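Only a single protein chain was left out; the remaining protein chains are all shown in position.
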Amino acid sequence: MGDRHPMTGNEMSGAEAGGMERHRYDVVVVGAGGAGLRAAIAAHEAGARTAIVCKSLLGKAHTVMAEGGIAAAMGNRWPEDNWEVHFRDTMRGGKMLNNWRMAQLHAQEAPERVLELEDWGALFDRTDDGLISQRDFGGHRYARLAHVGDRTGLEMIRTLQQRAVALGIDVFMECTVTELLKVDGAIAGAFAYWRETGRFVVFEAPSVVLATGGIGKSFKVTSNSWEYTGDGHALALRAGAALINMEFVQFHPTGMVWPPSVKGLLVTESVRGDGGILTNSEGKRFMFDYIPEYFRDETADTVEEADRWYEDKKNNRRPPELLPRDEVARAINSEIKAGRGTPHGGIYLDIASRRSPDFIRKRLPSMYHQFKELADVDITQEPMEIGPTCHYVMGGIEVDADTELSAVPGLYAVGECSGGMHGSNRLGGNSLSDLLVFGRRAGEAAASYCVSLGEGRPAVRAEDVKAAERDALAPFEVATGPGGGTENPYTIQQDLQQSMNDLVGIIRTRPELERSLEELRRLRERARRMTVEGHRQYNPGWHLALDLRNMLLVSECIARAALEREESRGGHTRDDFPGPSPEWGAKNLVLRLAADGSAVDLAHQPLPVMPDELKKFFE
Amino acid sequence: MGYTLKMRIWRGDQGGGDLGDYDVEVSEGEVVLDAIHRVQATQAGDLAVRWNCKAGKCGSCSAEVNGRPRLMCMTRLSDFDPAETVTVTPMRSFPVIRDLVTDVSFNYEKARELPSFAPPPRDADGKRRMAQVDVERGQEFRKCIECFLCQDTCHVIRDHEDNKPAFAGPRFFLRYAELDMHPLDTHDRRALAQGAAGLGMCNITKCCTEVCPEGIRITDNAIIPMKERVVDRKYDPLVWLGSKIGLRNRDNDGRSEA
Partner (left out) sequence: MASTDAPSTTPGSTGVDGPTRARIGARTLREDRWWLAPLATFIVFSGFVVFATYRAFAGDYFYAEPYLSPFFSPCLTADCVAGSSDFGQPLSWWSLSPALVVLIFPLGFRMTCYYYRKAYYRGFWLSPPACAVAEPHGAYSGETRFPLILQNLHRWFWYAAVVIALILTWDTVLAFGPAPGEPDGIHMGLGTLLMVANVVLIWLYTLGCHSCRHITGGRLRHFSKHPVRYRIWTLVSRLNNRHGTYAWYSLFSVAIVDFYVYLLATGAFDDPRFF
């Protein structure tokens, strides 16, 4: 690899004046949201030399956007609550497609993970006797979400961030991983670039934990930020791991619809958990018309019963507004399609007429702030206009439930970029607890794998680094190639978002999905002709061009799986196959990259078998 | 409702730079960040800007709009006259990287200097108990989204680079106050706040509170109470007298110097 820089000791490369940096770690965690931070803390505490590499500044990851709370059966409000009830809620919410072992571990370990946050300085809202307060959320039988007003995610990421800083874990901020480096089928490291300088970095590490979050930026109306381009999904695919459940994309029922510039921005489910109701333009509380057979026994069918439930959960059933998210999102979608939408194409979410202004401001301060500042709406006085928004992907990297190890030795995945835990639909609040439970498990497993290798660590190969470097610089070269220079990454991204939104959205059909695959093929063609202006120093155009590769690959996985699964279940609704089918309910769809990297292979795989002692919860 | 907005955006790096003029189509309900994105997508693909959530929750898109430190995603274009030129520059207290992006590592270095929360053991049942009224003050400070606008506007470092080593800035006074008011923390952080963090450098001119997008009352609720806590420790005649005759504030029992 050439000489070393006289001052910094960094490796020099022909392509860049500043040379190339090399770092050696035991565990490299990609992503600094809740999952990444928790994994890094666990790995560090297990004695591994650990680094966190993240695309944004520390503390800005999408975890900050989580509002409602962390689901954990601590029983502080309802002593009847325990891990078994939580496990059952999670499995039923995911329409039984969840990896049962993950759901079990999650329900069992979440309470301790929440208490741990408190040890590290988190200040949750309290009950009258001083314990962590818990709130109601869709699909959860008891009030179960530990929360801080409606900014729980901020509290969680700040707590983990401060813990990681206190432990002295190295953080590489604004540094993007573009490729995983392997030797003999096992992870050897990762290749990245600094956003600030465009300089390349090689991490030599036998364990890499992917915690890169979701894929939402491939959709037009989304609650996700620019970072959520499916990097982890794509890195894992290219490294030889498999994705499962990619057809299941969660559309959150309540995103803002007006003004256009904030369309898709999340409105927390806590609004409904704290008493908010959904009404259409005729003023009708329409959710009572959409109670599915599956949840009929546990859902109130009269307004009176629904309203009593907030105070008396023992003798009343849950309001239909608090059905799992997939059900509510579909209901809202149908109302809008039937012409009963609001002037801006949403429906009304009303808490103003149901709770006092003081209560609303205290329980939902950021929602109050968000609507006041961005839409000129005072939510203590008037209803909000909301509609479904792409929020979360249930699918992700297939991992072992206990260790979060993927099919590639040394490659771990946690959080949204991993798959299986949430089945076909995730319950609100289960994401934050997922990050903590499996973040810790992955960090520990990654550290112990590293120890098990002893001196026999794989060494990064120079030719792989060269190849990664070439790929990363490709967007600058395209303009000079044949037919190059005619496309702009921003336009391709916009077209991709539009196409995914229209064709692979909340309601899907065979012809549209087929068209989407055709569109994706065309977009891939166009991406080959795209050009990037300027140089490598903090150049968003270049960064987007690199992210686009991942978005296109992951979008194809979603469309392929969605076309294959001929039923409706959770976050996957087929207009041409409106009901769930028992046959499909017994298997996952698994996607891998073909050996030559040219195509995505799809396979059917039976679900892991649940042991009898857990089956009894569903009889 | 759309119109053409006249913008001036600072482009450049540490070598130098200029305010460039851009005309950009904008529509109703948009914010400054929307306009910047449109410039980026249609006129200047390499315009560097840092952003994430675009909802005022992550604190990434801090910049100065018409000279005032603001979050670009929370600055609505309807606040300006359509004929007005909107000028956007990077934050001026931190080293510039490129265009609207600055090197905010100062803040991350200061974060590392701060001793973390030090709790006592949990209660016998493995849980912790705190009253809601006791956590509320800390919760206000924990609303901080780390946009660093308070650090940007603070003249102590904005106008005096040489103060940076000795001064942690409003964001970290919040953190000191949060921990010092924490009902369970076992550390006494007053000496550190006064010494290492440079609390005395603050002359409470309140600009941090003015710019805080979260509306945290940084000066009144965190900095001044911290100054008063330092006074308790060093400058109060009655507290001194009280301690001489064996009276003390039992509320601080069990704390030791961090």
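We just call them A and B in the order they show up, numbering each chain from 1.
As a working rule, a residue touches a chain if its C-beta (ideal position, glycine included) is under 8 Å from a C-beta of that chain, and two chains touch if they have at least 3 such contacts.
In this text the structure is predicted, and so the values were computed from the model without any measurement.
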{"item": "Options A:T197, A:S334, A:S448 or A:N501, residue touching the unrepresented chain", "value": "A:T197"}
{"item": "Sole residue of B:D46, B:E64 or B:E214 that reaches the chain not shown, by the stated touch rule", "value": "B:E64"}
{"item": "Missing-chain contacts mapped onto subunit B", "value": "10, 12, 14, 16-17, 19, 64, 66-69, 87, 89-90, 92-97, 102-105, 108, 131, 133-134, 153, 155-156, 158-163, 180-183, 198, 200-207, 210-211, 220, 224-225, 227-232, 234-238, 249, 251-252"}
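Criterion: only the chains that are shown with their structure count from here on.
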{"item": "Subunit A-subunit B separation of Cα centroids, rounded to whole Å", "value": "28"}
{"item": "For the subunit A and subunit B complex, residues of the former touching the latter", "value": "56-62, 64-65, 74, 76, 115, 118-121, 123-126, 128-132, 148-149, 151, 154-155, 158, 162-163, 165-166, 168, 171, 173, 196, 225-227, 258-262, 265-266, 365-366, 369-370, 373-375, 488-491, 494, 532-535, 537-542"}
{"item": "Complex interface listing, subunit B residues touching subunit A", "value": "13, 27-31, 34, 40-42, 44-60, 74, 76, 97-99, 101, 103-104, 108, 111-112, 116-117, 119, 122, 126-132, 135, 138-139, 142-146, 179, 182, 215"}
